[in-house]
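Heads up, one of the protein chains got dropped from this complex, but the rest are sitting where they should.
Each chain carries a letter (A and B) given by its place in the written order, and its residues are counted from 1.
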Amino acid sequence: MLQYTLRRVLIAIPSILGVMIIVFAMVRLAPGDPAQLLAGEFADAETIELIRERFGLNDSMPRQFTRFVTGVFQGDLGESTRTKRLVTSDLATFFPNTLELALGAIVVALVFGIPAGILASLRPNSPIDLAVMLGALIGVSMPVFWFGLLAILIFSVQLGWFPVAGRGTLRHLVLPALTLGLSSMAIIARMTRSSMLEVLNQDFVRTARAKGLFWRAIVLKHALRNALVPVVTVIGLQFGALLAGAVITETVFTWPGIGSLLVVSILARDYPVVQGAVLLIAVSFIAVNLIVDLVYGFIDPRIRYD
Amino acid sequence: MFRGSLRTLSLLLITGVLSWSFAQGTLIIAQGTDPTNLDPSLSTDSPSATVSSHIFETLFELTPEGTIEPWLASGYTVSADGLTWTFDIRQGVTFHDGTPLTANEVKASLDRFIDPDNAYTFRFLLTRISEVNVLDTYTVEVKLASQFAPLLAHLTHSSTAIVMTGLDLDETPVGTGPFEFVSWERGQRVDLKRYEGYWAEKPGIEGLRFLAVPESTTRMALVETGEAHVSVRVPPQDIARLNANPNVTVENVSSVRTIYIYFNNTMEPMNDPRVRQAINYAVNKEDIAEFVLGGAVRVSDAPVSPGVFGYTPVGNYDYDPERARALLAEAGYPDGFSTTLYSPNGRYLQDIQISEAIQSQLAEVGIDATIETLEWAAYLAKTNVPAEENEVPLAMLGWGTVTGDADYGLFALFHTSQHVPDGSNRSFYSNSVVDALLDEARSNPDPAVREQLYADAMQIIWDEAAWLFLHSETQLVAVRDNVEGLVIHPTERYLAHKVSLR
Partner (left out) sequence: MTDSPATVAIQGEAKRTPRWRRRLFRNPLAVFGVTVISFFLVVVALAPFLAPYPPTQQSLRATYIPPGVGVSFRGPEGQFGIWVNPVTRSPVGGVRVDDSEAYPVRLLVRGDPWTWMFGLIGSDLRLFGVDGPVRFYALGTDEQGRDLLSRLIHGAWISLFIGLISIAIGIGVGVPAGAISGFLGGTTDMIVQRVIDTLLAFPGILLAIVLVATFGTGLGNVMIAVGVASVPIYARLVRGSVLQVKNREYVEAAAALGRRRLPTLFHHVIPNVMAPIIVQSSLQMATAILFAAGLGFLGLGARPPQPEWGLMLARGREYLAVAPHVATFPGLAIVFVVLGFNLLGDALRDALDPRM
């Protein structure tokens, strides 16, 4: 187990390094003078020189990169050109809100996705199955922001059930979580269905059925437990996708998370914040995947030797 | 049955109590964006200025009617040569931390603003100040390097507000205003509360909350459902619908912001005044104002808006495609030409819609314009390039003459010394007569003379068609009917100083 954990962690390191290279390259590849980009549009020549000095933009690329990485590990991501605040303090403010939204979305996806998948698997190719599968496909085919805006118009403006925007109470969380969780819900429903079908066709379920145990009990006790193992992996992967999907959902619902911060910063060409936000999302995604891998290896020791 | 009605009753009671405390308590204003920074000198946008105008105050105040009133300064005198101004500081004013406002604080604050090391964006407003001296506890003397008529107007600008120096004002904004800072949940809301030690009449509400809501659909929904009292920047197409709501009224207040498309006066073929005039004739400003902007704007008849000191109507270019074609032919472009129209997207009321309409009207006279949109910061950078490297032939911009004085609206945009990147004259317009008129107007202390000088300058600018003149904007603000006393200031700030909630 220890060896497996170590190997997984070691494999994550090049990815993190790669992410840093990409984030580092963003400013250098973008058209224009990187010092100007890092200093902001309104900066005068003097400030730009100061920035050039501070980030050592005249040094060789490897040296610049070393300095960048050292900075990241010391928690120094520079200063926002838009708000003149430390990037790390902005990220610390916004990231927990995104986590809250993503967790809400995962809960929504599980609460609706798993039962729908089970329901569909019980009668393959029945009208119920077809409806769930089509519904799931529509779920992944719908532009997220369109769904979100329709949800606001129907559930907030027309029916008045939920607040229109903002963050605070649980009621504020419902519509954004539903919007963000929609495609994950669809994917989890499909996943549950196919892994249920696989389990239901296995010998031990058939045996149990032959022994006359109540059908529903079999499904819940034996099949579901076995079927949910692969679903765990999907949840992990989906969590990362949700962090990225939050970019659009947060913009629709004015959710003060890292996604809306990223969009505002891109539009304002606030590169230090863009770098920080992208780095944070990507590294979180790697971390979540690592955790899922480890948990999975713990549950199912066979995969450790693949 | 009985239990049901009891529940209904208690619900009614609860909502009653809630709405009562709500009505007494907090005014909620939904703005388009979060403030960028609470330090009034560090931000350049009106959402930030709106928030900081409640926390900080300026020495002089520009009323919505356009007059300049003493505010933190209770009076002033000017020396005969116009170079020494003496300000009496209002007594009995305290900062939110209890410190009394004296001449020392005013000097410190002004020194901070003009310190070149701080490099504030609006520092140019007061660069003529050479030194600030404390004469006694409540008197400050300001010395100017040369005569400067718009000084008082510039001291009404929110970025020159008197602040408690030596603090990180973004974290702890301490001023003298009617509201003090409570908290800022970034990207979401700023909360202020009434300052009980305020020197003038205290506000009728206990708290003030600013929400940041970029999506206009969402912002309008907030005021419709009552989750906000005020929502700014109503899209023109929503005016009728919101007015149909019995609890909401859309206020329509003119702004000092003029919207225009400037020509690069140094670039072929825009360097020919006939081409510039032709484009002015080719665009149907009235139709755009009526159909794209829902009639909620005023078609320009001068480079600055009414309500600004120095404004005089100087002409109009009535829609006349025939004349446009004739002028183009005369200038040597009988078949028109191809060009690029730069347009912001979402910065001004219906900006991209206006650009698309103009594109299609220009096509009618043979001018094939490609629309190029850039993010706002990139847009400013692209247009802020010296003439020899500048690639922008036509670009839409707006300019708010927020000091209420034509100097701010004309000098920065048309004087030869202000060509970008040194100033804000992005069109590279240059006319020595106009330069002389504008120079004289900013030094001459006589208002009547100044008005005439500005009229003469604007006439030349208009006749030479330095811009494609469009319209002055209107502020469309949706307000719940239980809000009384909200001031929608022409400088695009929303002031809750005298608000009460019914």
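Operating definition for what follows: a residue touches a chain if its C-beta (ideal position, glycine included) is under 8 Å from a C-beta of that chain, and two chains touch if they have at least 3 such contacts.
Quick caveat: nothing in here was measured; it's all calculated off a predicted structure.
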Tell me which of B:173, B:203 or B:236 is the one touching the absent chain. B:236
Among A:120, A:243 or A:261, the residue in touch with the chain that has been omitted: A:243
For the chain left out of this view, which of A:19, A:99 or A:174 touches it? A:19
Hey, which chain B residues sit against the chain that's not shown? 215-217, 220-221, 235-241, 287-288, 290-292, 294-296, 345-346, 352-353, 355-357, 359-360, 371-375, 378
Chain not shown, touching residues in chain A: 11, 14-19, 21-23, 25-26, 29-31, 130, 133-134, 137-138, 140-146, 149-150, 153, 157, 187, 190-191, 194, 230, 233-234, 237, 240-241, 243-245, 247-248, 251, 262-263, 266-267, 274, 278, 281-283, 285-286
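We adopt the following convention: only the chains that are shown with their structure count from here on.
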State the interface residues of chain B toward chain A in the complex, per the touch definition above. 33, 36-37, 42, 44, 119, 121, 170, 185-189, 211-215, 217-218, 221-222, 224-225, 227, 375-378, 380-381, 384
Can you check the complex and tell me which residues of chain A touch chain B? 32, 36, 40-42, 44, 46-47, 82-85, 90, 93-94, 149, 152-153, 156-157, 160, 163-167, 251-254, 256-257, 260-261, 264, 266-270
